[in-house]
Structures are given as structure tokens and as C-alpha cells.
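Omission of a single protein chain aside, the complex is shown with its protein chains in their original locations.
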Amino acid sequence: MNASPDTLPLLRVTQAVKQFVLRRTLGDRVARRPGVLHTAVDHVSFELGSGEVLGLAGGSGSGKTTLARMLIRLVEPDDGQIMFGDSDVRAASGHALREIRRQMQMVFQDPYSSLNPRMRIGAAIFEAGKVHHQPGVDDEAAFVARVLDLVRLPASAARRFPQELSGGQRQRVAIARALAVGPKVLIADEAVSALDVSIQTQLLNLFLDLRDELGLSIIFVAHQLSVIAEVADRVAIMHEGKIVEIGPTAEVFHRPQHDYTRSLLAAHPSHTAPTPRGGSV
Amino acid sequence: MSDILLRIENLRISFGKDDRRVAAVNGVSLEVGSGEVVGLVGESGSGKSLTCRSVIRLLPPGGEMTANRVLFEGVDVQSLDRDALRAHRAHNVGMIFQDPFSCLDPTKRIGEQIAETLRVNVGLDREAAKVQALSLLEDVGISSPERRYLAYPHELSGGMRQRVMIAIAVATKPKLLIADEATTALDVTTQAQILDLIVRLRREIGMSVLLVSHDFGVIAQVCDRVAVMYGGYVVEFGPVADICNRPQHPYTRALLDSIPTIESAGQRIRRDGIPGQPPSLGEIEQGCPFVNRCSYASDACRTLELSMREVGPGHTSACPVTIGSGS
Partner (left out) sequence: MSDTFTTTSRTTRFRFRIRNWELSLGVAMLGIIVIAGLFAPLLAPYPPNQIDILHSLQAPSFSHLMGTDFVGRDVFSRVLYGVRIDVFVVALITYAGLVIGVIIGTVAGYFGGWLDAIIGRVTDTVVSFPFIVLVLAVVAIVGPGLKGVAIGIVLVGWALYSRLARSEMLAMREQPFMLATRALGYSTPRAIFRHALPNLVRSSLVYSTVDVVVNMLVLAGMSYLGLGQQAPGADLGSIIASGQGYLLTAWWITTIPGTVLVLFGIGVSMIGDGLTRGELSMATV
């Protein structure tokens, strides 16, 4: 399911940069200097093929979330180029930007706060579809039921408020709301990190099912290497704002080339080879 | 395991008013040998945090515990009066939590916070406390302790803050360190360092560790024995290698099978996972809590009186079903 070389990549990021101002003194302002900057994303380039799952791994502060948010301009890029199909994400505004955002949907880490607590599940899903005039929105109940079915939730969930659902169910609702607008790309930003293992597995399978059924491309941001190892076709390892290594998942994890990747893999706790570090009494 | 430091027998913790009491912990029995690292592993709501809090009788409001015994060095923690309980909390048990930032006073320098523990709980004078605090900072692997002594919590990284919390927890040289999801919020590399630190201190101080985690990987790396919790019960208890390699309880087995691994990178395997979700508080009143998600379940499981049976040397399981060895 890798992007074949003869087709155009769905998304192409070239030399993307994002800097945050850490401190800017009055002197800096007067002299029009930028102040002390932190480069969160440092000349990052990658491509995403149609139907591909790209894993984005790295520690906290590695810039992976900033990068993910830049793709749909929740964070404004400072430099570089982001091409979605043949539209330039950085240049888009107004309707064009909304159309890009419709096609690249995001699922956030915390299913407890990514849903409006005062909106019933059905209303939230229907609203998303209606705003973007998705086919079938003239029949609200049927539309909501169909979308809920995509994430394996019963139609009866529509009447619930987010607080009435478990973490895993809420994350399914967040995915459903994203699917309601008919996207081509899902950006899952630590979307399974807050969930228990058994629920996490269900969600990972759901993502893979959606890729197969709807032909979605998925950018899967996570700090858990093992999760990425099992869902991603290709993986990019980020460290201090740079992609230090990118390649097919098996390649990167079994034959890591960069020291940082090696240290990440070495530190990853594994249950398959219990080796008590202290040595038993 | 020569002698037993902590023995919990038939611990129950419940919440709510008389007629609507729900049990969050349901007859848990557990033991920690001196110098031993015991893991408590389980998903949200399994009761693992509550269980370890019972050791210092620090339950959230509304929680009530009963147990046949909670013996710490032969003394029943339940029988302690207020002063004795305070001394027990101060000297016998150190505790670290998932979020070190909210446990530290943001307005005080971290060195002073460590020194304060030493003054209050060990009775050192100001000067001695400072010297001791500096050496503790060094012990927990903080470089240039003189400079860090003056730092405020927000000036430190998450890993550093957890080191400070550990310094405070071990300041009184406790016999037991309870680490409740202490590395969950950290990066893998930092996590590995903190786990190494805990294990090293355990050797140096000769303390036992009760390590609570949802991550089987973490447990497997540092624990001697592990108790697997589900729905308020310990469903399996035994040496970590046995549990990881020859899980006997269907839940443990299903849980281990759902954990993704690096080794399977790029193989596109789809794990079965465990269908459904963990029972909510009070949902299951009798029988096995795992019955609705278990592939070995029969009607008998719904009325079953849960009891641990020996399935190997020092290895017990709460399930009467014998499942084939290895996965």
C-alpha cells in the first residue's frame, strides 16, 4: 500500500519550518529583532501517499504535534511548502482553506475534551456533515447512523452526551465526526495514547479498517513506538524538530540508522523479554 | 523471599452511601517481600491505585476500606491511631505519582522542599538537612546539585521533577516505595532512566518497591513478581517471567496478546484485542469480572466465587480454567 512512484503523492511537505518566540525583550522589539526563538519544526520534508499510513514518532517536544497541526494550518508554518494534491496549503485562505481542512481531518489525543460537552453525539456529527454539505445530510438520523456505523457504534449513541461514554467510545465519536465531512486524510495526533491497552487495540484496528474501506491516508502521531510499529507502512522519527530517519516501518525498526532511533528503541520497555533490571534477590 | 514486608489479605474498598455502595476493590490479597519489586498491572478502574493507597490508608473521600489484615512488618496498618499512622506514612512508606508537578509546591525551591521533609520527618536541623538534601539530589542523579537546589519546579523537566519527587520519597529511607504510574507521563528514554534509578535505590537503601503501571513493558523490566488486576480483583499473581511467558488467566493472556511490539514492525498483524470494555464501578456484583469479555467463559463463571489457585510455583490464578501453555 506504499505510494507507487508514478502517482503524485497526496501530500508533500517540503522544508517546513515553525519557530516559536520564547522571549522578546523591549530592545528586541525596538531593533525589530525576533528575540529568542525555539525552532519546533526544523526544515522537515516528507510525502504521504494515497491509502498510506505514515507513523510520526518522537519524544515530547520533538515537534511531531506541531508538525501535524501545521499540515492543516492550526499552527501557521513560517517557511517551506505544503502541497495537498495540487493546492498550496500555505497560500490557501477562506473557502479554499476550509476545503483543505475538510479533506484532512484531525483526531486529537484527549477524547475527554475534544468533544463539546454540551452537544449530543448525533448533533455534533450531523453539524460537521451539514456544514460541508455532505451527501445524505437531508436525513439527519440516517446520516448520523451511517457515520456511527463506520466507527462501529450503534445508532442509539446519537442521543448520548460525551460524558456518558467511555474513553474508547468517545474517541470513536471523534473519529466519526471527522469522517462525517468526507476526508481523504486522517491525522491522528496521539489518538490512542490515553486509552487502555485493550481499547487501544480496538481503535488501531478501526483505523486500519477505515484505511481499507474508505481508502483513507493516515498520519499517525504517537510516542509509543510499538503502536506505530504495528500500524504504519512508513515511519518518520522526529527529534528536536527534525526528521532524523524516515523509511518503511520494518526497515527503520529492525535496522535503525540514526543514533536517536537506536536509543529510542533500546529504551522501549518490552514485555516479551522480561529482564528485571535490578536482578532478583 | 526470606521475609515478608507487606501482606494484604482480603482487602475491600468501597464507595457511596449504605444502600448504593459499590466495591472498587474486591478482596485483594497481595504480598511484598523485603527488597522485592512487586508490580501491580491493570487497566483504568482495575483498582490498582486504590490498592496501593490502602497501605498508608490514604483513600479518596468517600472511600472505605476493610481487610482481614494489612500487615506492614507484622503490624496491622488498620489498627494504627492517628500519630502512629502519621509516623507510618512518614517513615515506612514513600510514594511517587504520575504527575510530579502537581505534587511539588510551585512557590518553593526544590532543595528546600527536600530539606523540609528531612527536618519534619527525620528531625535534622537546618544545616544538616541542607547537606543531606544536596546529597539526595546527587543520589537521584541530578547533576550540579548546588545549582539545582535553588531551582523552582517549573524550571525543571518532567524527568528531573520526578527525580526530585523520588528524592523526597526516599529522604526518610522508607522500607517501601510506592510508585503509582510514576513514569507514565515521561518519554521512553527518561522512563528508562527513572526505572533504573528506582531499581538502583532499591538496592542501595534495601527497600521494597510496589510499582503500579498500566504498561506491561515497564512491569516486565523491573519487577520480580507481578499482580494482574481487573475489575477490582487480582486475577493472577506470580513471578514476572512466568506471567509474561506462561499467563494462566484468560485476561492476562488476552491483555498480553493485545500489546503491540516492536518486533512485529511492518508485519501488518492485526491483534484481536479484547472485545467490549472493562466493567464500570458496581457493574459486576458476583462472579468473575471478566466474564463478558472472556473467550473461555461459561455460565458457571457468572456465579463463581473467585479464589486463587496454584498454577505453578508461586504462581496463582483466579480462573478455574486451565489453558494450554505458551502463546
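Note that the chains are named A and B in the order they appear, and that numbering of residues resets to 1 at the start of each chain.
Everything that follows uses one rule, which is that contacts are C-beta pairs under 8 Å (C-beta built on N, C-alpha and C of every residue); 3 or more make two chains touch, one makes a residue touch a chain.
In this text, all values refer to a predicted model and were calculated from it rather than measured experimentally.
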{"item": "Hidden partner chain, touching residue among A:164, A:212 or A:259", "value": "A:164"}
{"item": "Which residue of B:45, B:217 or B:266 touches the chain not shown here", "value": "B:45"}
{"item": "Selected from A:64, A:101 or A:271 as touching the chain missing from the view", "value": "A:101"}
{"item": "Footprint left on chain A by the chain that the document does not show", "value": "72, 74, 97-99, 101-102, 105-106, 108-110, 113-119, 127-128, 131-132, 161, 163-167, 174, 177-178, 181"}
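By definition in this document, only the chains that are shown with their structure count from here on.
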{"item": "Intercentroid distance (Cα basis), chain B paired with chain A, Å", "value": "32"}
{"item": "Touching residues (chain side chain B, partner chain A) in the complex", "value": "1-2, 33, 35-37, 43-44, 158, 187-192, 195-196, 199-200, 202-203, 214-224, 240-241, 244-245, 254-256, 258-275, 277-278, 280, 293"}
{"item": "Residues of chain A defined as touching chain B within the complex", "value": "59-60, 166-169, 196-202, 204-205, 208, 223-227, 229-230, 248-254, 263-278, 280-281"}
